[in-house]
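Supplied in structure tokens, the structure appears directly below.
Yeah, one chain of the complex is gone here, protein chain that is, but the others are all in their spots.
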Amino acid sequence: MADPMRVRAAENGGIVDVKILMKHDMESGQRKDAAGKTIPAWFISTINVKANGKDVLNGQFGPAVSKDPFLNFKYKGAKGDKIVVSWVDSKGDKRTDEATAS
Amino acid sequence: MNMKNMKSLLAISSFALAAIAMQGSVIAQQVNDPKFNKLIKDGFKADGIAGLDRIDQDATQKFCSDPVFSISKQGEKMREKIQKINMDSIKQPSDGKYIGDWKKGEAIAQSGRGSTWTDKADTPIGGGCYNCHQIDPKEISYGNIGPSLTGYAKLRGNSQEIVTYTWNRINNSKAYNACSNMPRFAHFKLLTEQQMQDVMALLLDPASPVNQ
Amino acid sequence: MNQQRRSLLKYSAVFGLMASAGLISVAQAQEWNKAAFEGKSLDDVFKILGAGSPEKSGAITLNAPDIAENGAVVPVGITTTLKAEQLAILVEKNPSSLAAQFFIPAGTEPFVTTRIKMGQTSNVYGLVKADGKWSMAVKEIKVTLGGCGG
Partner (left out) sequence: MQRKLTLGLASGVLAALLMVSSSVSAQKSATEDIAKYREMIADGNPSELYEAAGEELWKKPAGPKNATLEKCDLGLGPGVVKGAAAQLPRYFKDTNKVQDLESRLMTCMQKLQGRDPQEMVDAPFQKGPKKDMEAIVAYVVTLSKGDKIKVSTNHPKEKEMYELGKRAFFFQGGPMDFSCASCHAEDGKRIRLQDLPNITTQKGAALGWGYWPAYRVSSGQFWTMQQRLNDCFRQQRFPFPIYGSDLTMALSMYMAKNANGGTVETPGLKR
């Protein structure tokens, strides 16, 4: 089971600023373990953000996105918008969290 | 000058003398404290190549762990003694060669790895020079615990005197400054003779980027 | 090839399942662009994205530091005055150039910030697709070596 995200959304002048922190190792596939064996890549590959049921962002990550990914974007919205963030990783693990725009 | 003034002058100077004497008695070498020894002894465990022998201090380390005495006037004799012990430990290069390959020297200067408990006995140990010194001016990520070495030979030349001094400094910096922050690279076998020759080249070879 | 095909199939299977369960949007499930993320060079990725050879544009700003204290975390943001529908971040000297890409629905600002890994000092590219045409901004980010053990 994947760990929860932190989702923050703040409305200002009709624009909602969304900041998301995801808990994920984002293993690059470039690193080697102590025995010299390559650690296989394992990373969040897709992320979807909805506000009140409508897509506001779709993202695709490669293994070069940093560990514990951070994402910041803005959309036209209002206070009280229900924001749902979902990600899926390259092994098929997934996680969904929600926040309300303040 | 009348007698009264003379008296007060004497009084002042004797007071000053007493003050100096008092201070002198305060600055003495740190006493052995069994509680502290136990704190250190119980504080560590051996891990991998980092054994408990690493907290057995030699004379230099013991002296330099005393921040007051080691820099005091009273500590001067001891400082000289420590410097002599370290100077005497320095060996000049066995093949008579002081200058190696500056490119290899640069790689040694860049690496700060080796000799930690997460390293193996055969992990190559770096010089870690850039941690503390500016060297090749193109490298912007350098520390400042030690002096800048950029333009080293351009500024100082490469007379035999400078060459020997530099060799000695890299081998055992404590030969010149008992409590220098610089590791004793030869004494603790951190760098091989060949590696030290390469670091020498980085500083002294006219072709090295340091001297451009 | 077989291996690749198999993992492709695996991906589609997983995504298909989740899409049918309504967990992620169909667009998302169809589109993790494996080929683009596996493209080694900038040109590979440009080709796969259909970007050709994008022109530099003053309308795109790449918000990133000149020097990164650590290559494991390099903040990179793209913002543009163009009516962007897609944004992408590429690192020239990474083993695979494409770091991330974003699809911007109507109503979302053409602005995204994330953090990427960089193996070494490199040019970083911010690509923007607007009105079907790709353009870009470029910036060199220096990656420095850290303290002590490096």
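Think of it as A, B and C in the order they're written, each chain with its own count starting at 1.
Keep this in mind: a contact is a pair of C-beta atoms (placed from the backbone, for glycine too) under 8 Å apart; a residue touches a chain by one contact, two chains touch by 3 or more.
In this text the structure is predicted, and so the values were computed from the model without any measurement.
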item: Displayed partners of the chain not shown (whole complex); value: A, B, C
item: Among B:66, B:101 or B:193, the residue in touch with the chain that has been omitted; value: B:66
item: Of C:31, C:44 or C:69, the one touching the omitted chain in the full complex; value: C:69
item: Residues of chain A in contact with the chain not shown; value: 3-6, 19, 21, 23, 25, 66-68, 70, 72
item: Residues in chain C touching the chain absent from view; value: 63-70, 72-73, 75, 115, 144-149
item: Chain B residues that touch the omitted chain in the full complex; value: 30, 33, 35-36, 39-40, 42-47, 50-52, 54-57, 60-62, 64-67, 115-118, 130-132, 140-145, 174, 181, 183-184, 188-190
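Methods note: only the chains that are shown with their structure count from here on.
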item: Per Cα centroids, the chain farthest from chain C; value: B
item: Rounded Å distance between chain A and chain C, as computed from the means of their C-alpha atoms; value: 14
item: Multi-chain contact sites of chain A, meaning residues that touch two or more partners; value: none
item: Shared-contact residues (touching 2 or more other chains) in chain C; value: none
item: Residues of chain A touching chain C in the complex; value: 15, 26, 28, 30, 45-46, 48, 54-67, 69-77, 86, 88, 92, 94, 96
item: Chain C-facing residues of chain B, complex; value: 110-113, 116, 126, 128, 130-131, 140-141, 143
item: Contacting residues of chain C [partner chain A, same complex]; value: 14-15, 18, 23-25, 27-29, 31-33, 37, 72-75, 77, 91, 94-96, 98-105, 107-109, 111-119
